[in-house]
Structure formats: C-alpha cells, structure tokens
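Let me begin by handing over the structure; questions about it come next.
One protein chain is absent from this view; the other protein chains keep their places.
Letters are used for the chains, namely A, B and C, taken in the order the chains are written, and counting of residues starts over at 1 for each.
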Amino acid sequence: MSTLILLTATGLGLAALYFLVASGLSLIFGLMDVLNFAHGAFVAVGGYAAWTVADHVAGTLGLALALPVAVAAGAALAALTELLIIRPLYARPLDQVLATVGLGLAIPALLQAVWGADPRTWTLPAWLAGTLDVLGARIPTVRFVLIAAALALLGALQLLLTRTRAGLIVRAGVENREMVAALGVDVHRAFTGVFALGGAAAGLAGLLDGLYQGSISPGDGTSLLIFAFVVVVLGRMGSLTGTAVAAAAVGLVQQFANYLSADLGDESVVILLAAVLLLRRRDLKGRPA
Amino acid sequence: MNHVRSLMRPAGRRAAAVLLAAAALYAVPYSTLRLPGVFDGPLDSPGVLQLLAVCLLFAGLALSYDLLFGHTGIMSFGHGLFVTGGMYVTTILVNHAGYGLVPAALAGLGVGLAAALVLGSVALRVDGIGFAMVTLAFGQAVSLLVVSGSPALTGGEQGQTLNAGAVPAALSGVRNTANLYWLALGYLAVCAAVLWWLTTSVPGRVMRAVKENERRVEVLGLNPYLFKLLAFVVAGLLATGGGVVYLLLLGGATPVVAGSDFTLGLLVMVVLGGAGRRWGVVAGAVLYAYADQSLTRLSGSASVAALPGALRGPLQQPLFLLGVCFVAVVFFLPGGLATLPARLRASKTRVGHGVRTRNGRRAQRAGSRHSGLSADASATQPRSPIRRSAPQAGPNVLPGHNAASSTGAAEEGVTPHG
Amino acid sequence: MREVPAAEPILRVSDLTVTLGGSAILRGVTFDVAATGVTALLGRNGVGKTTTVKSVLGLHPAGGAIRFAGRDIKTLATHRIARLGIGYVPEDRAVFAALTVEENLRLAETARRPHRYDLVYELFPVLRERARQRAGTLSGGEQQMLALGRVLLGPSRLLLIDEPTKGLSPKYAGQVAAALKLVAREVPILLVEQNLAVVRRMARDAVVLDMGRVVHVGDARALLADPDLTNRLLGVSGPRTRDVNGSAR
Partner (left out) sequence: MNALADSEQFPSAAAAPAAEGKDEAQAAGRAPSERGVAPALAVEELTWRIGGRAIVDGVAFAAAPGELLAVIGPNGAGKTSLFNLISGLTRPDSGRILLGGRDVTRLAPHRRVRHGLGRTFQTSSVFPGLTVAENVQLAAQAAVSGPIGALAVWRRIGGPARDRAADALERTRLAHRARALAGALSHGEKRKLELAILLAAGPSVILLDEPMAGMAVEEVPDLSELIRQVHRDGATILMVEHHIEVVLGLAERIAVLHHGALLACDRPAAVVDDPAVREAYLGEPL
C-alpha cells in the first residue's frame, strides 16, 4: 500500500513538472502552430535564475525571491524570442521551428559557459527537505509543492482562459486567427503574450525541477522537453485539460513501469505514445474540412 | 544570361568536378601542406587527418539525413538512434560475444535495417508533427537504453572502448590515421553514391514528389507511405554504417550519438548547407563538424583564455556559436549555404542594373534548376512537415510563400484559419 | 445610368490585383462603395468576390490601392483596419464554435466604443436566449445572426458582408435580410450575395465581377430588371446557349 502511494506521489510529482512545461508548449502550439524547441531552454534559464538568487539569499526568503525571478526570467526570454525570432519569420513556418531548434542548442550552451557543465546543488530550506507521512508512505515534501504548483497553474490558466478577455482572445485565436484580427484584436500581441505566459510557466518549471532533483545542470530543460512534447501530443495539442490528463498519465505510467523494472519507465512512455498515435491517426492529420 | 549557360552546361562538367574533388580528398594524407589558422599541423599529421575524417563522416551522415529531410520532406528526430545502433551493436558483439569486427559490423547493419523497417513502418503511419514526435521518443528510448539500460554492456555514460584485439592493425594506432581517413572518405563516397543513385531512380523521383505534394502523388496511383519507408530504411541503413565508421574513428562507443543534440546537429548541418542540395549538405556538415571540433580546441588555447570572462565563456561553447550561426542562417540565408553563389551573382547583377526585381530573380530561378530550388524559402519548403496548417497570409508575405502555403492548406483540406 | 452618390464614397478600391497559389484571382478590380446604402458585389461562383472583400481587410496580400474614408489602408494590419470601423461578416460566418454566444459577442467589444447589446438583442432576440450556449451548437441561421450581431455591436462605418443568406432556410434568410435592411439605414454595406431576391430588396448600387475583373457597374435595380443582362452576368445560362439553341431550332 505504501509503495502504491509512494509511486503515485512520485508519478504525480513528475507529472506536475511535465504539465508545467507542456502547458506552455501546448498553448503556443494551439494558438500559433509553432512547435517551440527553445522551450527547454526557457526552463533551464528559469532554473539558473532561481538558483542564482537562492545561492545569494539563503533559506526560505531566498526561495521566495527565486520564485518571481524564475518566472520573470522565463517570461522575458520567451517574449524576446517571440518578438525577435518568431515574428519576423511569420511567413516561413518551417524556419520558425528551425530557429527555435537553434536557440534550443545555443541557450543551454550559453548557460554551460556561464555556470559550467557540472550540476549546481540546490540547498532546500529545512521545511522542504523533509518528508511527509501519508498512510505509511514517506513522501518528500517537494513533491507536494510540485503538485500544488501544477494544480495552481492549471487553475490559474483555466481562470485566465475562461474569465478574462485575454483568455477569450486566445481561445478564439486557436479557432480562427484571421477572424479575431478582423474583429479589431491585435493578434500579434496575443502571440507575444502567450509566448511570455508559456515562458513564465517554463521558468517556474525550471525552479521546481531544481528543487525536485536537488540540483540543476544546463541540459535539464532539454531532457524535460522531450517528455513535455510527448505530453503535448498525447494531450491533443492546444487543449489545457488534455495536457493535464496526459501529463498525469505519462508521469504515472513512467513511475509504475519503473517500479516493475528499472529500465522500463521511459520506454513505456514511448510505447504509450506510439500506441496512442497509431490509434488516433486521423486527428493528427487535421480535422476534416 | 546565366540561366542559358547553366542549361547548356554539359553533364560531363559535373562528373569532372566530382572526380576532381574525390581525387583531391583522396590525396590529402600524402600532402604536407600547412594551413595556418585552419589546422594545427600539416595535412598529413594524425591530428588533422582525424579532424578531417570526422568531418567527412559527418558529411556522409548529413547526406543520409538529407535523404529524409531535404529529399523526401520528412523530419525525423530519431536519426541518431541508427548511428547509435551501428556503434553499440558492433561494440557489444565484439567485446562481449567475441565476434570479429566485420561480422559484428554486418550484424550491426542487419539490426539497423530491421530497426529501420520496424520503426519506419510504425512511425510513418502518422504525419508531420506526429512523426517527428514518435521518432524523437524512439531516439530518447534508445538513448536511455544506452546510458542507463545495462551499463555492463554499454558502459553507461562513459561509453565503451572497442576491444583493441578485434581491430585490424591497419585501422589502429596513430600512424594509421590515414587509413581511418580513407575509411571515412569511403563512407562519404558510399553515401553520396547511394544518394545519387537513389535520387535519380524512379522511386527517388517519387520521393521528391512526395516532398512537394504528397496528395498529388497519391492521386497518381502511388502509395506515398512505401516511398517514405524506402527513404527511411535507406537513410537508416546508411546512418547505421556511419555508426560503425564513427566507432572505428573514435576507437569506442560513446552515448553522445544517442542524445537528441546529435540528431539536431544533423538537422542543423543539413539546413546550414541547404536541404536537398548535395554539395550544400556536404559543405554544411564539414563546416559544422570542423567548427564543433576546432572550437572546442580553440577554447583551450591561450588567445581565448586571455579574453575577458564575458567573452571567453560563450566562445568556449561550440554549441552556442553553432546555435547562433544557425539562427542567423535561417534568418538571413534561407536555403542555406548552397544559395550563396546564386545570391552573390544576384547581388552582382543588382550592382550592375541598379535594382534587382523580383521578376528578374524568378526568371533566373526558372532557368537554372539548381540555383533555383532554394532561391527563396518557398522553394525549399513547399510544405511544412510539422505544422498543421498554412499560416495566415499577412500583407508582408511574398507571393511565392503564399503560393506554397495556400495550396498546401487547400489540398489538405485543413483550413482552421480560413 | 448611375445615380451620383451625394457624398464621397466611403471605400475606393482601385486596380486591386491578387495572386493566390500562382493564379491571378483579381486582375485590376476598381470600384467605389457609396457612403450610404448597400452596394452589392455580384458575380458567379469563383470570380473573386470573397477575395476582394478579404483584400480590403488586409487578409490577402494585394496590389493596387484601397482607400477607406480618404485614408490609404492597404498597408495596415487587419486589426487596425477593423479598428477604423470596418466590420466583417465572412462567408462561412466564422463564429468561434467553442465559445459561447455571449463570449463571441464579448470578443467583438472594443475598448473605446459603446456596445449596443440592446440593438443586437432587439434585432436577434435568439442571441439573448442562447447566450450561454456554445456557438458551434447553433443552427446555420443563428450562427449567421451571431456573426452579424458581432459586427453590429460597435458603431461601424462600413460593413463587409459575404453571402449572409447562403445555405439558410427561407425563414432565416428572410430574418437576416430584414435585419440587414434595417442596419443599412445607418451604415453603408458592401454586400456579396448570390441570392438576387435579397439584392433586389436592399441594394442600390451593383458591381459585377467576372474572372477577376469588374464587368459591370450600375444601379442594382436596373441590372436586375434586365433579365438578359442578369442572365448573362450572373445566371446559369450563358449567351452562347441561346445562340446554340436558336441555331439548333
């Protein structure tokens, strides 16, 4: 029983991370049709920004300061990416994606240049470093923080999308960008906004990934990105709840498979993806006209 | 005038150029030429030959990737897994099963072929973004298998040195670097030959057509799936062979080839050089591999160490420089290095005539197929492999781009933004 | 033949050319839209009517000049053109299916204007009844009303309306046409319409396109009163048939 709970908590913790990364990717893809390969770099930048703050200011205060810094760093980088890289290539969709591939290579390398290739250790405040007892299972507190953060983000995004004008524009833009523009809405600003929002979530993911692993290294974001892609594809690109469900599924499947056999976890995700894609072939080719 | 000349150009000139290049490359290990600033020693020194060998190997790998991306229009993020397969299957069979090098390599190729058939037939059942993701995930699975699957067999993060006893004397030792160089050159030659042979064949034509307009191919009565699978299998087999060659060049297997950066690197090489343009791809790959290798070395040199920290750091990261260059090429040189000659010629014309009209450029494109194919981005990307619809056409869109995207949307019947 | 409009035209399209997918859709289209009343843009299927309307909104790259209320709008982004007061009801209605009716309307709100929900709900009471329903679940006629309601929400200076009665049952077509007629008293409309009965009911001027060119400009009623002309420019039977039939007999 306690193993089951532990596995579930670990799986959901991982799922939370996936969701933080994938939600931004999914929003960007849904609205702009851009598959953003630089998203992992946003995660890494957020992570390093947070780590730097916490390195200077110890304890809970450092963490409290690191949070807005990580979010802001991710958002700023993403907004800049949209303005400087994505927007000028608007008429060249493939090149947009290729440019993000270039960024995805360059930014982690830059991080490595500044902070070195070796992992930097996070020192967690005492209250975070411990474990919580749930029905006999000792679960690291950080996982609850992760899950809480993901749920908070899900809730916030859901509110943003359903209750605000900005959300209205995004939801409408996913359906028909031209018509949104024809109603007098500046779609490009919405694009930048969504990119920044995704970047903010990625920055948060960078911070939390550091807490989860206890350390950060330049390539962390990129390895998260691959699973986030899987989640986005499984969650039917552009759908927030779909992304959340897919993230939970991937995290849980991975952990439970890992428990069965040490190497099976990641492979099981691949098998899951292949299976679902094959069953759902039609959707990916686009809805019928 | 240009297009007239290029139409009249005898096919023999091309063949002569290829032969000349091949002969020059073959003769490199006999040359003591020094290129200060480019190479540390004379051409025949082991260090330089090793560097050149890696460049040639990557040129071959990039050609194999281009068969998919530039020629058939499918974007795979799992190409590195074939290189990994060739490398690791051979190593494991040699080190742990006591096979000879040749049988092990052949077995590696067999595994590569089987893997390409199986993965290809599964992954190609989905299009565009789905295919990219499935191959990415497959690549990741192989990467994890290699790094953490069974360290006793694969050597985990460290990789594994190839059992020295199994390597023929001619391919081991610093003195024999020239042989390794020729091996890499041979691999490049094989890749180029296969690519040439395949692309001029009937199925090669169909592959090109699939890239341009998949639906139209279907309506011609051909099943695009089979042709994509053929391209995938041939490319996979070539990459597997590249893995074996790389193994010999390095003297051991390294998990680097399994990482997603490795496949992305191949994509970068192809785009850098010019997708679908053989000379361009070779040039892009050689440039990338050279930069990758020598930047790493340069970073350790005294001149860089003397730079202030803010500059030194990034310069020590080849991937940073390559990534930035890549973005720059995507931005300012759509179609890659291969379009440079045409661009230079065009800018010369502009100087001569004052204004370069769009029509003028188009006329030139019409005349010369080769300078034409990537004279602008629309020609190199008639359909985007990983987007689900055409972009909204803004007022700043070139007619050419729009042509490509609007037909795409209309034919796929997917116009969520119509 | 043509009534001279009292005021300057609100929209002047001159020598508009559009090439899409390598084919020339518009080959130099020139016409004016009067500052009052309905100008009908007519022509058979595929002659470039929708492309013309979309080009005015900056949704297609185009050559030529487009002046709205004296101002060159050709280089403006679509949302800026819309903010100048051009409302657009596209051919396929393009309501946002996943959004509720109310949300569809709210999206059309702009910062600086009064929003005339009362007018919209008065014209189309069904929109109030269905406020919370997803637009995708509405019938075609109701979707058309929503699309019209969306542009009527703010005081527009010109409406571009593309085939508002297409695919509607007679009941809805009548309602839509009646509403349009009311609206047309206040706002000039460029109306693309295949249904000539609707055109006859409200249009004053008519511009007829054929194969990407303007082939007729004039009074709408005069055009529709001439069956031969109507048939030649818009109908199923071309001039040659009559010749063929005639000689056959």
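Basically, a residue touches a chain if its C-beta (ideal position, glycine included) is under 8 Å from a C-beta of that chain, and two chains touch if they have at least 3 such contacts.
Source: prediction; values computed, not measured.
Consider the whole complex, including the chain that is not shown, and state which of B:Ser31, B:Gln158 or B:Ser201 touches that chain.
B:Ser201
For the chain that got dropped from the picture, name the residues of chain B it touches.
Interface with the chain not displayed, on the chain B side: 7, 197-198, 200-206, 208-209, 211-213, 215-224, 226-227, 230, 362, 365-366, 369, 372-373, 379, 382, 403-404, 406-407, 410-411, 413.
On chain C, what residues meet the omitted chain?
Against the missing chain, chain C presents residues 20-25, 27, 44-47, 91, 136, 140, 163, 165-167, 170, 173-174, 177, 193-198, 201, 211-212, 230, 234-241, 244-245.
Convention: only the chains that are shown with their structure count from here on.
If you walk from chain to touching chain, how few steps can bring you from chain A to chain B?
1
Among the chains, which is located farthest from chain B on the basis of C-alpha centroids?
C
Using mean CA coordinates as chain centres, what's the gap between chain A and chain B in Å?
30
What is the distance, in whole Å, between the centres of chain A and chain C, each centre taken as the mean of its C-alpha atoms?
44
Which integer distance in Å separates the CA centroid of chain B from that of chain C?
51
Residues of chain B touching 2+ other chains?
In chain B, the residues touching two or more other chains are 392-394, 396-397, 402, 418.
Chain C: which residues touch two or more other chains?
Correct list: 59, 77.
Under the definition above, what is the set of chain A residues touching chain C in their complex?
165, 168-169, 171-172, 174-176, 178-188
Mind listing the chain A positions that touch chain B in their complex?
These residues of chain A touch chain B: 33, 35, 37, 85, 88-95, 97-99, 101-110, 112-114, 175-178, 181, 222, 226, 229-230, 233, 237, 262-263, 266-267, 269-270, 273-274, 277-278, 281, 284-289.
Residues of chain B touching chain A in their complex?
122-123, 125-130, 132-134, 136-138, 140-141, 144-145, 148-150, 260-261, 264-265, 267-268, 271, 313-324, 326-327, 330-331, 334, 377, 381, 384-394, 396-398, 401-402, 405, 412-418
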